[in-house]
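A protein chain is absent from this complex, but the other protein chains hold their places.
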Amino acid sequence: MSKLVYLVPLFPLLGFLINGLGRRSLSKSLISMIGSGSILASFVVSLILFFDVKTNGGTVSTLFNFIKVDSFTVPFAFQVDQLSSIFLLIITGIGFLIHLYSSAYMKEEEPQHYGRYFAYLNLFVFSMLLLVLGANYVIMFIGWEGVGLCSYLLIGFWFKNNNYNYAARKAFVMNRIGDLGFLLAVFWLLLKLGTASYGDVFANLSKLSSFDITAITTLLFVGAMGKSAQIPLYTWLPDAMAGPTPVSALIHAATMVTAGIYMIARSNLLYTMAPATQTLVAVIGLATAIFAATIALKQNDIKKVLAYSTVSQLGYMFLGLGVGAYTGAVFHVMTHAFFKALLFLGAGSVIHAMHHEQDIRKMGGLKKYLPITHITFFLACLAIAGIPPFSGFFSKDEILAAAFAKNPVYYFIGVGGSLLTAFYMFRLYALTFLGKFRGTLEQEHHVHESPWQMTLPLIILAVLSVVGGFIGIPEVFAENAHSLEHFLAPIFAESVKIAGLHHLEASQEYLMMGGSTVAIIVVIFFAVKNYQTYQYNEKENTGLSKVLERKWYIDEMYDTIIVNPLNGLGGFFKNIVEKSGIDGFVNGVGKMVAYSSRQLRLLQSGQVGNYILIMVLAIVVFVLVWFNDISIMRFFSKIF
Amino acid sequence: MIPVLLILIPLFTGLVAFFLKESASVKGWALLSSVISLLVVLAGVFFYPKHQLAFDISWLPDLGSRFSLQMDGMGKMLCLLTAVSFPLIFVATYRNTYKNAGSFYALMLLTQAGLTGVFVATDALLFYFFWELALVPVYFLCSLWGGEKRIAVTFKFFIYTFIGSLLMLVGILYLYFHTPDHSFALQSFYHIQLDAKAEACIFWLFFIAFAIKMPIFPFHTWQPDAYEQSPTAVTMVLSGIMVKMGIFAVIRWLLPVFPNASLQFNNLIIILSVTGMLYASLIAIRQDDIKRLIAYSSIAHIGLMSAAMFAHNSTGLQGVMIQMFNHGINVIGLWIIADVIEQQLGTRKFSELGGLAQKAPVLAILLVIMALANIALPLTNSFVGEFLMFTGLFQYNAWMAAVAGISVILAAVYTLNMVQKILYGHTVIITEKTSDINRNVQFVLVVLVIIVLFLGMYPQPMIDLTKESVSAVMVNR
Amino acid sequence: MPIQYYIYLCLTLFSIGIIGVLTRRNAIIVFMCVELMLNAVNLLLVAFSKMHHGIALVADPNTTAGIEGQLFVFFIMVVAAAEVSVGLAIIVMMYRNTHSVDINFLNRLKN
Amino acid sequence: MNAIIISALLGVVMMFSGIMIKNRSTITNIAAAGLVLLLAANLLNTYGGWVIQVNTHSLLNFEKFGLFFNSIAIGSTLLYVLLSGRDIEKTGLYTAEYYALIFFVLCGVSILSSFTGLLMLFIGIEILSIPLYILTGADKRNLKSNEASLKYFLMGAFSTGIMLMGITLIYGATGSFTLGHSAVLPSTGEIRTSFLEVAGMLLVFVSMCFKVSAAPFHFWTPDVYDGAPSVFTSFMSTIVKAAGFIAFVRLFDMHTEVLGPTWKLLLGFVIIATLLIGNITAVFQQSVKRMLAYSSIAQAGFMLFSLYSNNDLAKEGILLYAVAYSLATIGIFAILIKMNDYTFDGFNGLAKSQPVLAFTNTVFLLSLAGIPLTAGFFAKYYMLASVVKAGGSLWLVVVAVLFAAVSVYYYFRVIQAMYFKEGEATTAPVGTSFKTILVLLAGLIVLIGIFPSLVLYWFYF
Partner (left out) sequence: MGTIEVLFFFLTALTIFSAIMVLVSKNPVHSVLWLIVVFFAISGHYILLNAQFLAIVNLIVYAGAIMVLFLFVIMLMNLNAETEPQKHVWMKLAGAISGGCFLMVLVSLVRQAGDMNGKMAMMKDGNIGLIKNLGKALFSDYVVPFEITSVLFLSAMVGAVVIGKKD
């Protein structure tokens, strides 16, 4: 059964090769069929694997030895177990839907770019699968950088626009910063354990000192920061919205950005044994959640809002990881994948309809033009806001509950964040769909519902984000209803054994759910009421709202603190040190020789008298040197 | 017998080429010769048993020097690199026209002979001979066919390296008189016992020679100018192969011969190398000239190699071994692209370029892949090398590895910046009416890309090829 | 006669010759001073030869020890004569072309 | 003895041929034939063939070293005549006399390669020098030539005086005209040195330094080499200089222990001064001829190493050096003479107008610079090796190689001019025979550069 594993990444790879090489010859429809078909195929295989795992557990299968030196060996091995199979389903499933969606969304592109697009998308899925399937950190790292590359390529897909290119480069470089941390962690593992395979690592944890574990986990978390856009490395994600919307949906909402969560969940044992790091993760996650939410309040670009909400949601997931609710985190990854993908696709269809207008202040009243988009978008908003019984509610609730159990402060801040979430989401909703149309007339004339390739994924995802939560019903409602937890149990068993799984009393939990839900509903009504009668005006924001609109000036700060100094240093080295310093010295030696040559020439005065004079003096000196035992005084005393 | 052939084939074909007047014929001749030596190398690497790869006859009996050659794993790999590079270079630059091409290709082939000799010589004096034999033709190549500042630059390069090799000669002499059996043979060099002070002095005599060749910061200033001014075919040889002479020499002649001194000074040298990495990377960020950028990035990569060499563990050394090959391949690819751009667009400043991806998609794809190989992205060949080298460096000292790691980030910055400036954005006047790259270049680059990706996904063959050399060095510690 | 006297005398003469070479500009005079140096050497040689002869004579009444010194003087004179002929020829040639024998004017070749 | 007698006789023959024969090229051919004869005679002498037996009363001693050097000197002279004979004819009216003088010089050379005592040394030096004074002034109408010859003569005479004083002091101290005679008491092996003897040796040393143009007694060299007619500069700076070194080495061979510890220090100073002045000053020269004069000083600095470490390697080395240096310099001068303009710019673009000349010239220059695969490399190699073998003076070797690197600078300026600079270098018409000999010469240099044993085995069997 596990032989099939190879097929999962193989199909996208083939899709990539075919589309990539044949992008000039193949027709658009064929390209889209190949692109989506390959993903569908691997989705089917993933399903098979999933049930295989469900029945008879995880397996590790090695293809060949990637690196084999005498100090360690890195096999090119795939590991299919509960965790990875879940992610396989998410990636391939949502991936397929988004491919389908893209086939319509990217229609205007000319064939070769169309082919390029699908090639990149398939390559992304391939590397994402590599990341998830890898049985050791090195293979994971390969996928890890691979997805980074694809996001780079896709953000800069419209490469004529240089801002997009800068955004792409920024994304790649920031990911690289994280990757360095990841790499160092891997080196550390190899140094201490001589292996990077999950199984061996977790088996030999006893060999590691607590300092080692803390360091390794911290370094790994640095990697996660980069990939999953946590403070301080999050600023690339909003800019990444430069890419086509389906890309944002797939990469920057559903799959890639959750790689960090996957990695930490994968190495949960390490983290459980490093409480310090866990606290760090929790704090960073929470901070990111709040911070991003505040920024999202004042964004006017529909995709930017979603982007910051993604960052914030990721923050929640890290909070979950930090407080030991690994299942909750994975659960939230899943639900978030549903509704956030849905939101992005909805936004995409809106943008599509509005002819690439992204400013929500220029929208409004789209309800009647885009019924399907509207309804699905609304459901997604409810889901992300955490209204029971939509999916977001369950996952977020589970995380918050665990947070409360760990430390109530986490909980209250978390709830505050979710209130903000509800507010900006419904602000977005209201500005976009409610009220009356604020765009130009010819825009209004052209507004239309999207074709079925786009609406179908919307509907499917809407359904998922409505019902998706039911695989994780908390224990308080029904015994053993949390099927996900049971499914994932083998992965986290060890951690649970160490940390212990503490459920709250039912009453307390009901109280929390109720309270938060009520508060959220209030916020929602406030937001809708406030923004459905919004009038577009050019007046400049002031005070805090301006600061929020300008994202707390974080980008500017990074520029002044890091980027410019480095550039300056480079310039200093290039123009001063290199030219005048080192090379100057080298050339200086040459110049010195030339100069002394010019001086020594003058010794050759051409006067025989001088020549002989120097000879005589030389002889005298020689004799003196030779009989250096004669001190000058005795020398004179000898004469007379 | 194989190594002798490897030296004689280019030597004689080169001497013949001097007398070929007609340009096309000499190009064909050179290509033929290089292909033949490629076949010979392949035969040597894959088919022939060990004893076939050694050669030893009396040369200067009264000086205790023998004409003895030996292809061990590292030698095989580097000969392979040399033999692979030259045909590719010849094909890639086939369209370039040189005035009196006969001498050009002749000198190129002589250089090949010298390089191969360096990689297979196991007699110190012979090694020195080939070391110089590789240098002199390059001097003429650069000075005759280079850019406008060529004479001064090449001369600086020559004197710089010549000083180094003379110091090495003194060192060789000293060692010779301290060998137990007064011979230049590598093995007897390995058995020298020196007192600490002498060992330190001679160590530096050797090290400076190799450091200049590699080059290690702060001995590097000849390099960017030389790369910029030389004809690209020569630049490929310089940066692709000749730089490896220094690294090879350190592994073959320095580490095993001066075990104590290299342990004594490795901290200093690693600090130098790491400094050089960051220094070069930061300069590369500010470069606007493709060739200079590649030059500085190459300095950074070499810095990593030298740091890993002196980290004194087999992992790092193994990484260096395979990275020698990989870096050669990658940098040659980059040079080819740089050359194509310069030939077609007449400029190397990428601030003047842009939007090339629309005009030359094939070039764009190949350039992107090469650039990714340059920043050691996984599944490209240099990832494995750098991974191993960093692991080795990390074993030596975690902080060093961390600091050196910064250069990986910087590498991404400048490489992608170059890619973006050249390929993306709107087309400008220069790039407005350019066509895509011609067949030869396309062929060469595709071959290189295939090597890059293959070794990136399945590096084990290279590792196995060089394993024995690594263990040999580690044993001699 | 103590040999030191001869040594001092000859060294003095020799040095006078050197000083002459250094202080005069007339090529001929310079050359004459060189001859003076040679003569100093000759005298010293003879003195030494007599000294060695005297020492050897004590042991062996009819020895010819020390004779090589005087022969050397003879050869020096021969060489000196040859040198003079050539040297004067050169000076004359010089004079023909420049109408001067001043060595300070010999400065076309320098640096 | 063959070489001495026959060269003297050949000198006389040349004089008479000058009276009989008016056609100059015939005279050149006669001279060449004579040189061949001389070489043959000397080789016979070397390998115990026919030898003219003369009882020299142990004033001369013909051992292999000296005889072998004779063949080197005669051989190089032969090459020199073959290459530059035509130009000797052009120099003045007295072709035959010039050849006669050259033969007399060779006579002096063969005396210097076989003397045992200071007497023969003195006579040899004089026989060597006096013809050179004349040859330097051979270009009578040329003021530079006159000046050079007068300078050379005055300073030469002065140094002769110094040498004689030295010899006298040695004689006074030891009662004999052989070095190191009193150094070791026959009874007890301990070394007893008299100040007088040492002072005498010092003065002799100085005058020898003068002859081989070692700093600070080198001042005559640039002016004389520059002023003399190029053909004779070539002869002076190669064969004569080498002979001077052979005399130097033979003189101080095995007698240095007399001189005490300061000896090496002093010699080291002289070596470094010579290398410094020779190399550094050559850098800035504008005339190739004058540059070569300075470079010959620099080369002398290297040859002095054979004195510094007098061991077997040094003796082989000085021979090899004599060969390498003479061959290369003769070649360069032969080409230089053909040039119409002696400045560096005069060589611009020679590679285009005269590829063969340019190429061979490159080989010669590389050899002088000591690049491997040329004889010059092994010459320098032996010198350095001998010092390293003697031990203890690694610093000196390092300094020397640094100066060698400097020397590359000015040698390569010529190569750059010939190959890389644009220009119309014009030369006097050169025949194919000339080119052929040049190519052979270059080939010989490369051959020795690959198998130096060719020369050294000779020395050994």
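Each chain carries a letter (A, B, C and D) given by its place in the written order, and its residues are counted from 1.
FYI, contacts are C-beta pairs under 8 Å (C-beta built on N, C-alpha and C of every residue); 3 or more make two chains touch, one makes a residue touch a chain.
Only a predicted model underlies this, so the values are computations on that prediction, with no experimental measurement involved.
A.B. asks: Considering the entire complex, write down the shown chains that touch the omitted one.
C.D. replies: Across all of the complex, the chain we cannot see touches A, C, D.
A.B. asks: Which listed residue (D:Ala33, D:Val54 or D:Leu454) would be found touching the missing chain in the intact complex?
C.D. replies: Once the missing chain is taken into account, the touching residue is D:Val54.
A.B. asks: Which is it among D:Leu43, D:Leu79, D:Met120 or D:Ala425 that touches the chain not included here?
C.D. replies: D:Met120
A.B. asks: In the whole complex, not just what's shown, which of D:Val36, D:Val51 or D:Leu93 touches the removed chain?
C.D. replies: D:Leu93
A.B. asks: Against the chain that's been left off, what residues of chain D make contact? List them.
C.D. replies: Residues 4, 8, 11-12, 15, 54, 56-57, 59-60, 92-94, 97-98, 100-101, 104, 107-108, 111, 119-120, 123, 126-127, 130-131, 133-134, 137-138, 140, 149, 172-173, 194-196, 199 of chain D touch the chain absent from view.
A.B. asks: In the whole complex, what residues of chain A lie against the chain that is missing from view?
C.D. replies: Against the left-out chain, chain A lists 609, 613, 616-617, 619-620, 623-624, 627, 630, 635-636, 638-639.
A.B. asks: Could you please point out the chain C residues that touch the chain left off the display?
C.D. replies: Chain C touches the chain not shown through residues 1-9, 11-26, 28-29, 32-33, 35-36, 39, 42-43, 46-51, 53-55, 57, 64-68, 70-71, 73-75, 77-86, 88-93, 95-96, 101-102, 104.
Definition applied: only the chains that are shown with their structure count from here on.
A.B. asks: Determine which of the two chain pairs, A-D or A-B, is joined by the larger number of C-beta pairs in contact.
C.D. replies: A-B
A.B. asks: Just how far, in Å, is the C-alpha centre of chain B from the one of chain A?
C.D. replies: 36
A.B. asks: Can you work out the whole-Å distance between the CA centroids of chain B and chain D?
C.D. replies: Whole-Å distance between the two chain centres: 43.
A.B. asks: What are the residues of chain D that contact at least two other chains?
C.D. replies: Residues 151, 154, 158, 222-223, 409 of chain D each touch two or more of the other chains.
A.B. asks: List, in ascending order, every residue of chain B touching at least 2 other chains.
C.D. replies: none
A.B. asks: Write out the stretch or stretches of chain A touching chain D in their complex.
C.D. replies: Those in contact with chain D are residues 593-594, 596-598, 600-601, 603-604, 606, 608, 610-612, 614-615, 618-619, 622-623, 625-628.
A.B. asks: Chain A touches which residues of chain D in the complex?
C.D. replies: 151, 154-155, 158-159, 162, 195, 198-199, 202-203, 206, 210, 216-217, 219-220, 222-223, 260, 262, 265-266, 269, 276-277, 280-284, 406, 409
A.B. asks: Along chain A, where are the residues that touch chain B in the complex?
C.D. replies: 64-72, 112, 138, 141-142, 145-146, 149, 152, 156, 159-162, 165-166, 168-169, 172-173, 176-177, 180, 183-184, 187-188, 190-191, 566-567, 569-571, 573-574, 577-578, 582-583, 586-587, 590
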